[in-house]
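A single protein chain has been omitted from the complex, and every remaining protein chain is retained in its original position.
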Amino acid sequence: MVLRHIPIREGILGAAILVLLGLVSIRYSGFIAPANLANVFNDTAPLIILALGQMVVILTRCIDLSVAANLALTGMVVAMLNVAMPGLPIPVILAIAILLGAMMGAINGLLVWKLAIPPIVVTLGTMTVFRGIIFLISEGKWINAHEMSTAFTGFSRTAFLGLPVLSWIAIATVIVFGVMMSRTALGRSVFAVGGNPHAAVYTGIDVGKTQFLAFVLSGALAGLTGYLWVARYAVAYVDIARGFELEVVAACVIGGISIAGGIGSVGGAVLGALFLGVVKNALPVVNISPFWQLAISGSAILIAVAFNARAGRSKGRIILKSAEGSV
Amino acid sequence: MTDHATPVVSMDAITKTFPGVKALDAVQLDLYASQVTALVGENGAGKSTTVKILTGIYFPDGGTIRIDGEPVTFANANAAADAGITAIHQETVLFDELTVAENIFIGHAPRTRWGLIDKAAMQSAAFKLLQDIGATFDPRTLLRDLGIANKHLVAVARALSVDARVVIMDEPTAALSHKEIEELYELVETLKKQGKAILFISHKFDEIFRIADRYTVFRDGGFVGAGLISEIDEDALVQLMVGRTVEHIFPERTPNVAEDVLQVVGYAHPTEFADINFTLKRGEILGFYGLVGAGRSEFMQSLFGITKPSKGVCKINGSIRVIRSPADAVANGIVYVPEDRGKQGTIIGLPIFQNISLPSLGRTSKSGFLRLAEEFKLAREYSERLDLRAASLDQDVGNLSGGNQQKVVIAKWLATQPQVIILDEPTKGIDIGSKAAVHEFMAELAEQGLSVIMVSSEIPEVIGMSDRVIVMRDGRIEAELEGDALSPETLVRHAAGISATQMEEA
């Protein structure tokens, strides 16, 4: 009964991660020690958070390539704020990061909603613009650990019940998104808009507005991650997380979220991110050069998308009575 | 009957215009509580537009909608739903990736104290709704796992889940089996007893006379008449609907049938059709009749190389030809004028002349290089033959009216000088004038030795144009009719799978 409720896609991906962990542990048993797994999870936390935002966007038939640039810009802004006002409390910083991220998401969303510009063009554009703005405000300089306050950099690393706050934020995000996607009108509209936009109109759902909200959510999470990222690595500069947007999209694709919209799950996005996280952390352990990582994640995307497309292919209309029973 | 009662919903002089077409011209429609009103009209009469206006998808250009006598306007689909109007749509407007319960309650799900969707309440409510209409599946099932008939029940349940006063049923029986149709009739009776006003759109006269209390007839976007079903008979209703006697408009033809051109043997597909056998002769017009969803278009698309048949052989002039793609079909002289003009027929965005020359580029070009003068010459020749009305040949085909777009599609195929032309619902949704032109042209083509296959759901067209008719039902050939055996009654009987005795009883 319990097994019946685990969707096949997520089941296979979960099994693949377990097999991967098993194989690595043959080479080095310490890899699956709880403490190490917690490290792997913490290391993957930013990817998980961003993948959830990206998932919502992709479900509505859009794509957000600006998340990494949004993350870097927000990170730089809060780091500069911290340098200018070291006394600013962490909750205020968090609020600023989320708001700023959401604003950038709203810019993407408005261009997609009101001007109907293809999302890929909008976010390619805002991606380069956001990066450029980091350079303008920072004049290309780095903000290093010693310039930031200890409260600022310490927050994401503070341990709570054995896990760093960064991990807890990722867990909280997963729970919030899990509830939002399955139990709120917005969550269900997201699936409806991506699955059948034409029908969504018939049920009174505003397609453009739903896409706008998806971009705002994705932006807000990127902003949140921006602060956590800068705090964790204790450095902010123009190029942080460059190219990370592709890893985020990869996590979603591997997690079975269909780029055509409407199909996907929170569990899939999380597992997709964890898969990439485990691969990344396992490579040095099994003495494979970290330079293999890019090729592996590329192959994983291709395998995942080919696999998911095969599973979801429509078999044509069922007209023959004899065929109806057998399908 | 309470003829003087205020209608629950009343459309007064509603007008709706689309670029190039007046879809509704000051139409009148009244729906009364506890009564079924049948909206009758040919394809293109404006029925779908009416539904879309009543459900808030389209905004009318003129006229008034009244509920209980009070004028209202619907800004969007939600406003119409709030006013108590709900529709069971012809096309599935459901979501494959959501569960049955979510499909029923999307937009108005029960909430918990925290404002979240109350899944338990939603599922039990869905279960009850489904039980009421005799559906036995679990509301937690994903919609994509259901068959067509069950999906339809979900659509019915969704319509009932809102506290509706008006239920619109847009061809609800088109995809249902005989037994399922009986169940639907019972459901309609239940709804009537609950005091709901029902708008019933159907092409099937037997069901209109069986369940409707009133009728309203539209023709070409205009209001023609309305009244009580008890005061009209079938002939009079057909007369109202068509507005002319059937014999008049179809061109006189003397079948001049010669040798076999196309032979189809044992064509089959895993889910769409099976055991298709027939021959087509030179200069013949062969009609394909059946209910919507009987597998006619699916078979034609397979013959044209779009889908692969799992079995079967196709012979042209006696020799076996393997058709794996439309390009193969065209090379073998088989061309297909699809029903879905906008998506499959024309290429909107390209000018008229490029649409016409597209499959004939091999002839108009020289070693792969375009020759525009040749293309214009070809396009001019065939658009003049079809009497195409356009501002210029380099105009975007998307700016033409439906009838003229159809002419472009036909011109495109004639330019390839085919042997067999398949026309799928060739006059659906085009105005009467263009319709007659298409009919005359079909007759002319057959005269010149082209073999025509015409898929049509319009009985007068099938009877008026065809030399021979094949009736399909549930993906199989049900009957082949010719001469005296070819009558509206026999067509309907075979298409619905009713034996002769049953017909007499009814």
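We just call them A and B in the order they show up, numbering each chain from 1.
FYI, contacts are C-beta pairs under 8 Å (C-beta built on N, C-alpha and C of every residue); 3 or more make two chains touch, one makes a residue touch a chain.
Criterion: contacts and distances are computed from a predicted model.
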| item | value |
| --- | --- |
| Omitted chain, identified by the protein name its UniProt record gives, among "Autoinducer 2 import system permease protein LsrD", "Signal recognition particle receptor FtsY", "SusC/RagA family TonB-linked outer membrane protein" or "Formate dehydrogenase major subunit" | "Autoinducer 2 import system permease protein LsrD" |
| Option touching the unshown chain, where A:I8, A:L136 or A:L161 are the choices | A:L136 |
| Touch with the omitted chain, as defined above, among B:S202, B:T216 or B:S434 | B:S434 |
| Hidden partner chain, residues of chain B it touches | 304, 306, 325-327, 329-331, 336, 338, 343-350, 353-354, 358-359, 361-362, 365, 368-370, 376, 380, 383-384, 387-395, 401, 403-404, 412, 416, 431-434, 437 |
| Residues belonging to chain A that touch the chain removed from view | 63, 111, 115-118, 120-122, 124-129, 131-133, 135-136, 140, 238, 246, 249-250, 253, 259-260, 289, 291-299, 301-302, 305-306, 309 |
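Simple rule for what comes next: only the chains that are shown with their structure count from here on.
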| item | value |
| --- | --- |
| Rounded Å distance between chain A and chain B, as computed from the means of their C-alpha atoms | 44 |
| Residues of chain A defined as touching chain B within the complex | 179, 182-185, 188-189, 191-192, 195-196, 198-206, 262-263, 315-324, 327 |
| Chain A contact footprint on chain B (complex, rising order) | 55-57, 76-78, 81, 89, 92-98, 102, 106-107, 109, 115-117, 119, 147-148, 177, 269-274, 293-295, 298, 307, 474-476 |
